[in-house]
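One protein chain is absent from this view; the other protein chains keep their places.
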Amino acid sequence: MLHNSPALVPLLLLSTAISIPVLAIKKAKVAYPLAMAASLLSVVISCYNVFRVWGNGPLTYHFGGWFPPIGIEYVLDPLSSFIAVVVNVVAFFVLWHSSGIQGREIPGKSVPYYALTLLFLCGANGIIVTGDLFNLYVFLEIFSLSMYGLIGIGEKQAPVAAFRYLIMGTIGASFYLLGLGFLYIVTGSLNMADVRNILPLVYGNPAVAAALSFMVIGMGIKMAIFPLHGWLPDAYTYAPSTSSALIAPIGTKVAAYVIIRVLFFVFGVKFVSQSLPITDLIAWLAAIGILYGSVLAMAQKELKRMLAYSSIAQIGYIGLGIGLANPLGYIGAVLHILNHAFMKGTLFLVAANLRKRFGHSDISRFDASYRKKLPWSMAAFTLAALSMIGLPPTAGFFSKWYLALGAIDKGNWVFLAVILISSLLNAVYFFRILEKVYLAPPPAPAAGENLSPDGEKRKGSLIGEEEYSLMMPVVILSFSLLLIGLWNANIVKEVIQRIIPLGM
Amino acid sequence: MTSPEIYSSTIPLYAVLVSLIAAPLIMLSSRHAILREFWTLAASIIKFSLVFMLLPGALAGRIAAFTFWEISPGISLALKADQFGVFFALIASGLWILTSIYSIGYVRGLKERKQTRYFASFAVCLSATIGVAFAANLLTFVFFYEILTIATYPLVIHKETKIAISAGRKYLVYTLTAGALLIAATAWTYRIAGTLDFRAGGLFGDASFSPAAITALFLLFIGGVGVKAAVMPLHSWLPAAMVAPTPVSALLHAVAVVKSGVFGVVRVVGFVFGPALMHQFGLNIFLATVAGVTIILASLLAFQQDNLKQRLAYSTVGHLSYIVLGAALLSPASLTGGLLHIANHATMKITLFFCAGAIYVRHHKEKISELDGIGRVMPWTMGAFTVGAVGLAGIPPISGFVSKWQLGLGSLQAGEALPLAILVLSGLLNAGYFAPIIYRAFLKTPPVPYEHGEASYAMVIPLLITALLSLLLGLNPDLFFHFYRLAAAVSGSILGGIVP
Partner (left out) sequence: MTDFIFGHYVYWSIIALLIIGLYGMIFKNNLAKKLIGMTIFQVSIIMFYVASAVKWSATVPVLDPVTGVVDAAKYISPLQHCLMLTAIVVGVATSGVAFSLAIVIYRHYKTLDESVLMERMKSS
């Protein structure tokens, strides 16, 4: 039982995902508790794994008893176990939140929604734990296909957004596969550790450079790094809010993880930063993406679309951290995977709450009554926004802090300036909303106008918001931003610094 | 001098936390005005007592320190109540008590809305200010500095009018930009020095720099702390922020926020760069020039303001630069004088703001041109105003004279005559822009008789206390709080053995 714990989470999620449609054939209601149970269990197991990795060092599991490089190997090292916890925890909160929201957003589709969500998480967990490059591709496709589904079940425009993403995503995945083909031809192995050992012998071979470029471009599309981000805004905007809350924190982060894994743990830091300066390219593109995303976010009128553009900018932070290719940048990137997952999770969930309560998330219509009706959600939004701006003691400050240190270490003042300017731009577009939500006087209610169908006569409960399952996940997620911020040094020292890639 | 003994203590922690704990209590008691005010007062008194407990230790060279935990590998969130910190914390927390009493009178007198948010933000601001005062290293400083920025924002926009909101925007643009610069400067310092712990005389040790790098770093720092210190050309948020309720202007824009800025300037000059580096690269000359220009320009601009609070705001801008000038001159007397001016300007300016608020609450007058003969119906208030104004002009026996004397002495010690000339000129200008107000208030006859007299006791008593304090501190600067001894000790520790 214990020795196969690396494989446990993906398999658990996969089997639940398959059994949900079967078990829920008669009673659609079972889908939610089943999904919650699986998600909770995966949170527990992945937390347990972190502590085991912490105590005993990396865990491996060999499928079918075949040892690598022949068999498929699952590896839990500090990095993968950490990212797995991030993904599973955020997913758990989104799933919890979904119980109150899916009835409105995707009526009658709860069974496919939960099945797809678990499949999506299975893919994410698989990508994270696998130590085999082709296995990664398979999980990537499981992950992507379920993501297309999750986007496609949204409003009328959603299938179009999903279709576009499918085209782009398939190009990305196929590029990865193509790159892997080159890599396999020169090394004859698919196991990450094995490839890493063989690669130094063949660094000179142009096929290695081709493999690297294809893999990075492919995953860059999935990660939506500028200028490969075209699919993202529509997909996030038109997807049901509960799906965007799942995809935004997890989808692109997993791709970022793959890039970190492939660049630093397969190809090696020296090769990607010196022989073939691909990290420099990533860093510059990311820096442009940060500014581009922030500026466009300022121009958006719709909350979810604004958050989508802001995601492009935030992904830029991760890209920048990767591109710096020094320990501090790496710390910043990995920490920002955690921070951004929590921040964007919170923000998208609040957007979902707004849509549920008011039927829209159009920024120009926000006013102070929104805060009165959703006091906790808006408080959570404020906290997450402050974290996005990067004010201490929230988590967002510290990712910026490490990235700034990394940029200084690298001696690149442009990157430092970009990091700081973008936090000001973030302030502009978040305070625009906060100003409205806290200060704009509500319009005088016109006769017969009632935005939410069952609106005004609800019983105000003690906590101010009536739906517990809509409020609690948001509050907990945003509050944990403070905790992450205050105790980030523990995360950095105990988890991230334990696996600084060799050669940094 | 002997190196100070550092001992671990939780008092600095509690001093920071008291008002932070009070904030949620205030929010929870949003329906009960009395309870809310009780929390505020209780927190302010406890806070002041805690800080006061640290005073004897600081005077004896025993420094209380508290370290939370690491917030970034190698850098801890740490508090250290050194002499300078205690000095600033005493001023801020002591005046908070008076401001709290005054605020209660003010918001009741005007029947302000959203009093809960007002008192809660105020409490958080004070926590952040004490945090800034006790910060043991730059990162902790940045930490509390940014919290202060955000916690002040709700107070600036308190009135929720269009002007208030746009003032709030301006405030945020300035201070957040400053915060970003400060973060950059901190990160850079860490990469160069490998430490962020404040050390009297400079933390860089033997690190070597190119002149360009150190100038750039210094500019980043001054950009970071200079905004809150309202050094020109970074000052324009301060007059705009005067739309805030008067107690906010009084405490935050004369004591806590802006003084955090000048406190930061002194920290940067004395505890990050240190006199040796400042002299070596001519940074002190740059800083002194900026401060000198600010003093003169701000005094001139103050003449043009008809709005009483605006005039006080420009006066504040000028007086803050006295302190910056004192720090830039880096001579024993100038540093002592500059530091003393933190305390003296605080008591005097808060008196003036209190008076402006009292007039506004009772008579709804904001403009100087409308104040003809108001001294006749508000003799106590305008008497206190006169004390403050005379003190700011640097006329004995009010405390402003003491600090200005020390500053003048310091500029001679530094071998510079120009700063002395600036101080004298600025004193004249100060007298010039305050005299008309006093003249109008006492000697002119009101066009229409005033309907009301003095404001409520809750407002008049605090302003009389601060006026009295200004007078007493002028007679004996070492009274009660030993401000003089503390200031002299800080300047001694900064200058150490280095004779400029």
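Every chain is named by a letter (A and B) in the order it is written, and numbering of its residues begins at 1.
One rule holds for everything that comes next: contacts are C-beta pairs under 8 Å (C-beta built on N, C-alpha and C of every residue); 3 or more make two chains touch, one makes a residue touch a chain.
Fair warning: this is a prediction, and the values are worked out from it, not measured in the lab.
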Visible chains that the absent chain touches, using the contact criterion stated earlier = A
Task = Using the touch definition up top, pick the residue from A:I128, A:L145, A:I225 or A:L425 that touches the left-out chain.
result = A:L145
Query = Which listed residue, A:C47, A:L177, A:V295 or A:M504, touches the chain dropped from view?
reply = A:L177
Note = Residues on subunit A facing the left-out chain by the touch rule are 134, 137-138, 141, 145, 148-149, 152, 156-157, 159-160, 162-163, 166-167, 170-171, 174, 177-178, 181, 184-185, 190
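Note that in this section only the chains that are shown with their structure count from here on.
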Remark   = Given the complex, residues on subunit B that touch subunit A span 69-73, 77, 142-143, 146-147, 149-150, 157, 160, 165, 168-169, 172-173, 176-177, 179-181, 183-184, 187-188, 190-191
Task = Would you tell me which residues of subunit A are touching subunit B in their complex?
result = 386, 389, 391-393, 397-398, 400-402, 404-405, 408-409, 416, 420-421, 423-424, 427, 431, 435, 439, 485-490, 492-493, 497
